[in-house]
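Left out: one protein chain. Kept in place: all the others.
Labels A and B are assigned to the chains in the order they are written; within every chain, residues are numbered from 1.
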Amino acid sequence: MIKKILFLFSISIFCILVACSTSKSSSDENWIPEKPIEIVAPSGAGGGWDTTARMAAKVFKEEGIIKKDIGVINKSGGGGAVGWAYIAQKGGNPHHLFIASPPLIDVPLNGQSQYDHTDFTPIANVIADYGAFVVRSDAKWENLNDLFADMKKDPANITVIGSSSPGSMDHIQFVKIAKEAGVDITKIKYISEQDGGELTSLLNGSADVFSTGVAETIEQVKAGKIKVLAVTSEERLKGDVISEYPTVKEQGIDSSFVNWRGFFGPSNMDESAVEYYVSKFKELNQSEAWKEIRNKYGWDELFMSGEEYKAFLDEQREETKELLDELGLTKK
Amino acid sequence: MGGFEGILSGFQVAFSWEGIVFVFIGVLAGTFIGMLPGLGPISAIAVMIPISYGFDPTIALVMMAGVYYGAVFGGSTSSILLNAPGISGTVATAFDGHPMAIQGKAGKALAIAAISSFIGGTFGVILLMLFAPMLASVAIAFGPPEYFALMFLALTAIASLSEGSLVKALISGVLGFMFATVGIDSQTGTPRFTFGNANLLSGIEFLVIALGLFALAEVCFLIINSKKENKEIQQNIGSLKLSRSDFKEMKGPATRQSLLGFIIGVLPGAGATIASFIGYIFEKKLSKNPESFGKGSIKGLTAPETANNAATSGAFVPLLSLGIPGSGTTAVLLGALLVLGVQPGPLLFEEHPTLFWGVIASMYIGNVFLLILNLPLIPYIAKILLIPRPLLISLVITFCMIGVYAISFNTFDLYLLLLFGVIGFFMRLVHFPAPPFILSFILGGMIEQSLRQTLTISNGSLGIFLERPIAIIFLILAILTIVIPFFRKKPIEP
Partner (left out) sequence: MLKSLNRKIAILLWIIALAYLFFSFNLPAYPYVPVDSDVLPIILGILLFLLAAILFFMKDEVVDKKKVNITQSDLFRLLSVLFLIVIYVILLEIVGFLIITILFIFFCSYVLGYQKHIVNLLTSVLVPLTFYLLFTKLLQIKLPQGVLSFF
C-alpha cells in the first residue's frame, strides 16, 4: 500500500516537473497554449462570474478564437478568496485564468483575503455593469436629491437594502454616491439580504431603497412597480427602458460607479502569454456572438488591457479604501 | 392575446411532440442528477444554460423546469437508501424513509416517496394554475419580520423531533445553530469563528453537514456492526406493492401537505426545505401515535415528500407572476430566462402567455413522466442495498466525497465532511439526536439574519412585530407549540 502511494507520488512529481519544463521551454516570442486552459469562477454555478466565464469560454470555442479546450471550474468560498488562493498557488502557469470584478478590490480591503489584485496579472477587462438605486413607484422621492435630503434630515427612517454584505458591491456603490452628495455615510441604515428577498422587501415596505444592478430593474419598471432614482454610469445607458434612467451626474452629484468584469492570470505571467490572451480577448470583444450575449444580459462594453487596466484597478482600490476607512471596515 | 387563448397556446406547445420530448429529457436528466451526489437543482440548471442557448424560450424553460422538479423528485432516493440526503429538501425524507429501508422495506419506501412526490407535484401544478396571479400578493407580503416568525415556528419543532431526552435534543439544536454562525456575518461583514481560514468565510456547506452527520455516521456504524451475528439491517428490499391500508395512511398527509407545502413554497426564501420540515412536524403533531415517527412511519415519509414537491411548484408563483426569484434555484432559472431573451417580470404573464402557460402545462406531463419513469426503476435502484456490505460501504463513502467535492471543488470541505462524520458517530453513540442539529443549522442562519434585519429596520425596537399581523400569528403558534406539550404531558403516558 505504502509502496504504491510512494510510487504514485513519484510519478506525479515527475509529471509536474515535466509540465514545468515544457512550459518554460516555449517562453520565446509567440506563446500558444499547449494544454487545455482552465478558467476559474471563484463562485458557485449560476452567478455573475460563472455566467461570464462560461459564456466567454463558449464564444472562444464556437468562434474558433482559441483552438485549445477551455474548461470553466468553480472554486467557491469566501466571496472569492478561496478561488484566488487557488490561482495564487499556480505560480506563472499561463494555463490558468480567472474572472474577477469589484470584490477583488473590496474583499481584500475588508481583510477577508490575503491576496488582492496586485498578486495577479490583469489581462483584459471585457464588460461593465452599473448600479441602480430603486424605490417603490409610490415613494415620495422623485429624484436622488430628494432622497439624500431626507437622509440628511432623518437617516434613522430610511432603510437601504442590497444583496451583498456591508463593505461590498451593493453597499459600496450606494455609499460612494451618497458621500459625494454630502450624506453622513456612517448613519446609513443598510441591511443585507442574501436569500433573494430584496425586491420583495422593497415592494412590501420593509425597505425603502434597493441598491442593485441595472438588469434587475427593467421589467419591474415596465410594470410600474418601482422607479429608478439614478443609475451609476457616466452617461445615460442605451436601450429600451434603461435610457430613461437619469444618471447620478446629471443630478448634480459628481460621482459614478462601475461594476467591471475582466479576466486575470496568476502572478509573473510571461509577457508573450499575456500578449496572446490580450489579442484573443480583443477578438472576443469584437465578435458578433459576444455582442449578442452582451445585449442579452444587458452588459456594457468596457475593454481595457495592459497599463491602462492596471491604473484603473489601482484607482478603484484607492477610492474604495477611502470609503471603507471612513466606515471603519478596513482591517489590517 | 387574451387569457384563454394564452392557456390554449401554452397547452399546444406543451403537448406538441417537441414539448413532450424536452419535458422528458428534462425530467430524465433531473431525476438522475438528483440521485447523483452533490448535484442539486442549481448546478443542474446552470449546466443546462449553455446547452439551451438558442432554443425557443418556452421549450428551454419547459426543459429546465423539468430538471428542477425532477431533481427534487429523484433526490429522495439517496436519502432513503443510503441515509445520504443530497439536497436540503430531502433531509426530512431520510427520517422515516431510511428506517423503512433498514427494515427491509426499501421497495415500499421508494414507491411511497415516488407516489407522494407525484401527488404533491400534481396538486402543486393545479394550485399554481388556478391561483398563481392571486397568490402573487401573498408572496410579497413577507418581509424580514414575517420570515423571522415563520422560521422561529419551524425551529420550535426541535422539541418534537426528539426521542427520549428533551435536553439532549436541545443541546443538539444549539450545537447546530453554533455551526450556522461560522462565516462572514452578512449584516456586518464580520468574519466569525473562521480562525483566519478563507475556506470558512462563506460558512459551512449544508451538504457537508448532512452527509457527514447522516451518511458517514451511518457508515461508521455499519463498519462496527459488520461482523456481528445479529444483523439489524436486512439485506432485503421487500415488495414495492402498497396495500390498501398503506394508501389509507398516506391519504391524510398527502392531501394536507400538498396544500401546505405549496403555500410555503410560494414564499420567497422558504422553499422545499422548510416545507418538508414543517410538513413532517405538522403530521407528527396530528398523528395519533407520534412515537412511530422516526422509526419508519408511512405518514412520516409521505408528508415531507409531498410537501417538498408541492413547494417546488409553489416556487414558480413568484418567478412567473412577479419575476422575483424565490430561491437560489429559481434565481438561476431567472438568469436562464434572460439568456433566452425573455425578461422575467410582472408582465411576463401578459407579454409571454405562451411561455407562462406552456411551462405550467408541461409540469403536468412532467410529473406523469416522473412517476412512470421511477416506479419501474425502483426494484433495480433498491438493489443497491444488496451489494455486499464492504463494497457498499466504500461506495457510499466515495459517493459522499464526490458529492461534497462537486459543490466547492475544495479538499478542505472533505476534511470537514470527515469531521462531521466523526461528530455524528459520537452523537449516535451517546444518543444525541441528529435531526435537531441539522434543522437548526439550516434555519439558524436565516433566523438570525431576518431578526437582525428586522431590528435594523425598526432601529432596535421589538415593537415592530406587533405591527405585523402575520408575524404575530406565527409567533403565537410557535409559543403554543412550546407550551402545550407541558400541559399535556401526563395524560398521554403510554
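Note that in this section a contact is a pair of C-beta atoms (placed from the backbone, for glycine too) under 8 Å apart; a residue touches a chain by one contact, two chains touch by 3 or more.
Everything numeric here is computed off the predicted structure, so don't read it as measured data.
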item: Candidates A:157, A:186 or A:243 - the one touching the absent chain; value: A:186
item: Omitted-chain contact residue, chosen from B:164, B:196 or B:376; value: B:164
item: Residue of B:141, B:259, B:368 or B:414 in touch with the missing chain, whole complex considered; value: B:414
item: Missing-partner contacts on chain A, residue numbers; value: 1, 4-5, 8-9, 11-12, 15, 19, 35, 38, 71-73, 166, 186-190, 327-328, 331
item: Touch residues of chain B, complete complex, unshown partner; value: 33, 36, 39, 43, 47, 50, 164-165, 167-168, 170-171, 174-175, 177-178, 181, 185, 187-190, 192-193, 220-221, 223-224, 226-227, 388-391, 393-395, 397-398, 401-402, 405-406, 409, 411, 414-415, 418, 422, 429-431, 448, 451-452, 455-456, 459-460
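The criterion applied here is as follows: only the chains that are shown with their structure count from here on.
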item: Mean-CA-position distance for chain B and chain A (Å); value: 31
item: Of all residues in chain A, those that touch chain B in their complex; value: 44-46, 50-51, 54-55, 58, 73-79, 81-82, 85, 110-114, 156, 159, 165-168, 189-197, 199-201, 203-207, 215, 218-220, 222-223, 225, 293, 296-298, 329
item: Of chain B, residues touching chain A in the complex; value: 42-43, 45-47, 49-50, 53, 139-145, 147, 184-189, 191, 198-202, 268-269, 318, 323-328, 330-332, 335, 338-339, 341, 343-348, 407-410, 446, 449, 452-453, 456-457, 459
